[in-house]
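Heads up, one of the protein chains got dropped from this complex, but the rest are sitting where they should.
For clarity, chains are labelled A, B and C in written order, and residue numbers in each chain start from 1.
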């Protein structure tokens, strides 16, 4: 297992293929610092006795102790621990911990490559390739992001129907030594600070869409890849320092006729497994949200509670009702993930067949519970912002700039008029409101909401998953029996 | 374990203390039939191989196999099974199965009597009395209802402040051989068909409210008790028979200076334990809702699905979105209960102390998860009715009467104009809409909503439980660390 | 103008074509009494000096003073008065006043017949026929219901695509002296107590659907018509009398090859005008909802306020917030109707053309404001029931039967335990809760919700009207200008 320093050192040696604001930038560019700082916590955690047990696992391949973010879940306990590790680490940043995409993609591909290799027309030994990559992933303690979201072009058209066939990443050439891919994956979190990228399809695929059924791994600085990076960093503070600097990036990862050797290809052309890869990554990722979203709620509850305390209204029924709503959202989301973990099995849902065994035995969380939890917490984010706005009042929206707060001509007056709770030092109140504004009134705040809403699948995607997988016919049978109607089978 | 017939036979021998619509009625009165029919399912279940394992348990007192409804939960698995048994049986009636109050009260009192007996000022051997009663409860397979809700008078006043001290049930006299109680418990489900009634306080109690801290058991037909009964039965059908007849009753259980011998008294005067009895019954009961409310949602989903199928709109995105909402509510409620079961421990929350051991070892579900689940599903019922109304359209509200449906002058015309889906026989469609109307457009339907909303505690009671027990200060600590504020301890 | 007595006397003389519960019934049948009682208020109102001015109008045809329910709106003031008259009269019953369908259909047909007569292929002198009928409608002060809703069969199919062509009312034969129509209109309120019925199409129509583009008037007891009637009456009280007896009916109005002479036909085959007739009746009717729904909210606010007062919680912030929500719904609905009235013009919206003159000059309310108001108040009804349930608590759901309340064995005990507010006599409290239960816990209550939700068009119908008529492109232009995009015209 690596340290934060080793991870950072390797980033410094990578090829320059990041574009930002009109220039090529280095992976240790100043704007990357707070992003790397967040990821660094996932390395610190395994060396910290307080979290070592939670954040490490024993590799089922090698028997070595590895970072849990690189583990293939073997049983429900692993799923429980992934959920709890995620919540624990997110609580250190009040936001996303960034490293879940790798573990979620790895667990999905682990199953898909295993099944696809059975295909008589498999283009290569998908699962054998995968195991080699996986072993290195664990051994070298890599940070891996997952590239799933295509640009999608005309939204109501399928990949094969698009005017521009490149709006979904696809194979444009098959060679004896590998494949050439073209297209762009977008909104790819942490791609600018990851060692490698796992690429999976974006959606269920039909016959005729074989070129889109492709899964592979590449180094993030690979030839033929350009990343156009967008940063979501907090503005630096000069006087009222935060407890931790956090930041986020995402990339347009552009595959400009990028060559991938066969040994890095884990699926190529099997449309059914391609669709499963898409759904399975989404499923594991929605399970991760059952850790991070409750953690976000923890943060929102803390912000709401402190805002109410500073405003002197913590005991009003109005505020208690809003706190209760926030707690409900967070803990219902957590319990959905908890139940999904506990019911985890090496099975997936097939339309028309129900749950069937899939993969080499890795534990897959229950899909219905993952989806209902993710949908609940994703849809709630704007209402959470409303609650924070309601409790805070207008103050954070017009808060003085740091330099005015320390300007001798204005400092005393501002401190006098900013203080609302005589029991709390005004400096503490100022620090609080600055951080409150970070979470509610910054551009970063808004993009966080978009991530929480659409990341891992928009609410409508969860609705589709839920209604297509739930046993609605079985519920009709309950009604038929009670209504005295003929049973389903006799119809 | 008894049979349905043995249970009913015993009811027939009880004293006549039921009042309904101006007259005294027998316990085997016609209006009681469908109510007894529902309860009978809990007896049938232990003799049916399909449900015997789920619906029985091994008594920790005697080692005998008993009806699970009379069991003291020994571990999380017992809680899981109680939840699943409840959902399973409720699915047979599309509504409440009625017998959870006994098990929930018994589990609460089991802990309270144990702790209260330790008090140096205990009026009697509460726990010894209790164990004797409990052993008989299990051995004789009794149906027991729990009387908690007082009439409460002026709602913002405490018991001791009321103009009429009797609006909360209280001890008006202590004698050497027992106590005399006065007051009325209201909305007491199944009291008219129960063998006995367990009485617990309605709320947390303060010093000076000792007379209200009373817990005891009485036969339902006891001297000094009058029950004024309200029935919630479906109207009988003559032509289009239901698959099962269901009905419900509740009672004003009036204690008109009722004498209770000491051996039936399990608490008398210990206000702290009295409050715990109130909260603990509510807690176990909210856990039961994690079984029955998902079952209700199962029924609602089935009704919505069939209505959409008959109306030919099942595939519209509008309907899928509503089905998804219903599924989310049901399964989030289930997962909250599942998590509460899995985290069950012989501990309760004390304000200022957090979780502390309580009782002789019976397993108590996690309070936060019980409450968030109950609150979610309770608050959802009117919206569920809206969804059903939306999908059904106006038809069920103006559906022809049964006799018009069979009148030769109108039958053919009505069948012609009632049919919406040529693939489903019109008789099936008619049976469906009649049952749909039972659930949405009858007086019974409306009272079911009131029960689902307020039963086991109104949403505001769950909000109070949630915000008073949740670790909000811990969440503030997360914010303090990230904001760079001083830690709590140093304040 | 007639009196209540004259109206009722005429009903007594009509042919028996009402079917209810398996038998033919008379129009003065006991079940019709409270329905007729409600309609009677619209006759009383013109003789009562307090309401005479509001509830009468001067006929633009004859210059005579007529009941405003039979008036063709000449200007915005007429629309204002129709809205206020409706609210005023509905406040007397806490529900629907029943007579708006006639005025709404008459105003729609008045415009449609005028325009359709211009058609060179008109089958008869539609508008001349109409003026004759209208003159009698006003002179004889008729009660007229409007039959619009077809049974619709398979909901996603158009009329011409149905397996059974009769699921929309249509012309099956054209003769020299008239037409023969077949089909059934359902949920037709007040048809059992109306003098005549106006029939209009149910939806926009396309070429090839000419037989469905038919508008005509028939006496309610006409040959070839059968009504299957469903009553929504409150249960009679014996001891705690209501202030007014109210009830409602609706009918399946079945046209069993019913012959209509040409002089009663106002449209026959012009599909475009047929669609306008459908939309225009709906528009006028949605305008009526801007009177009745605020009146329903007035009643709900009163119920909520009194329930809170009796429960002693009127001053809590929780209750104030809910009262505020109810007031908002009612007054926003009212203001939408008010604005629609004030902007009324003899114009209608045509897709692709915008607002164009239509009809002989009658004043048509603004469609957007009618629709936004109707949609708001329609969608709110289940939430209103939730608020009432929340404030009331469980009491009304389990309230003792009247006979128990007067039984000497239980009366004193029940009165003792039912009283919650010592400042209000218990008899008043009892009367209140019985009436509260009428509105919330009866079958009548539930069917009222269905009527308020779907009557005049389900929320989705208003959404379609809103988005298809609103100038969304104009709003895009605002964005284009601010974004610096090219203007629309240059595209």
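Here is the rule we use: a contact is a pair of C-beta atoms (placed from the backbone, for glycine too) under 8 Å apart; a residue touches a chain by one contact, two chains touch by 3 or more.
Bear in mind that the values here come from a model prediction, so they are computed numbers and not experimental data.
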{"item": "Shown chains touched by the chain that is not drawn here", "value": "A, B, C"}
{"item": "Residue in contact with the excluded chain [from A:123, A:139 or A:152]", "value": "A:152"}
{"item": "Residue of A:129, A:202 or A:440 touching the missing chain in the full complex", "value": "A:440"}
{"item": "Contact residue for the chain not shown (choose from A:122, A:160 or A:186)", "value": "A:186"}
{"item": "For chain C, the residues touching the chain missing from this view", "value": "91-94, 240-244, 246, 298-299, 301-303, 305-306, 309, 320-321, 323-324, 327-328, 331-332, 334-336, 338-340, 342, 368-369, 372-373, 375-376, 424, 428, 431-432, 434-435, 462-464, 466-467, 470, 472-473, 475-486, 491"}
{"item": "Missing-chain contacts mapped onto chain A", "value": "19-24, 149, 151-157, 163-164, 166-167, 184, 186-187, 226, 228, 230, 250, 252, 254, 256, 311-313, 316, 318, 379, 381-383, 385-386, 389-390, 393-404, 406-407, 409-410, 413-414, 416-422, 440-443, 445-447, 449-451, 453-455, 458-460"}
{"item": "Residue numbers in chain B that touch the chain omitted from display", "value": "316-318, 321"}
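Criterion: only the chains that are shown with their structure count from here on.
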{"item": "Interchain centroid distance [CA atoms averaged], chain B/chain C, Å", "value": "40"}
{"item": "Separation of mean Cα positions, chain C and chain A [Å, integer]", "value": "51"}
{"item": "Chain C: positions in contact with at least two other chains", "value": "316, 318"}
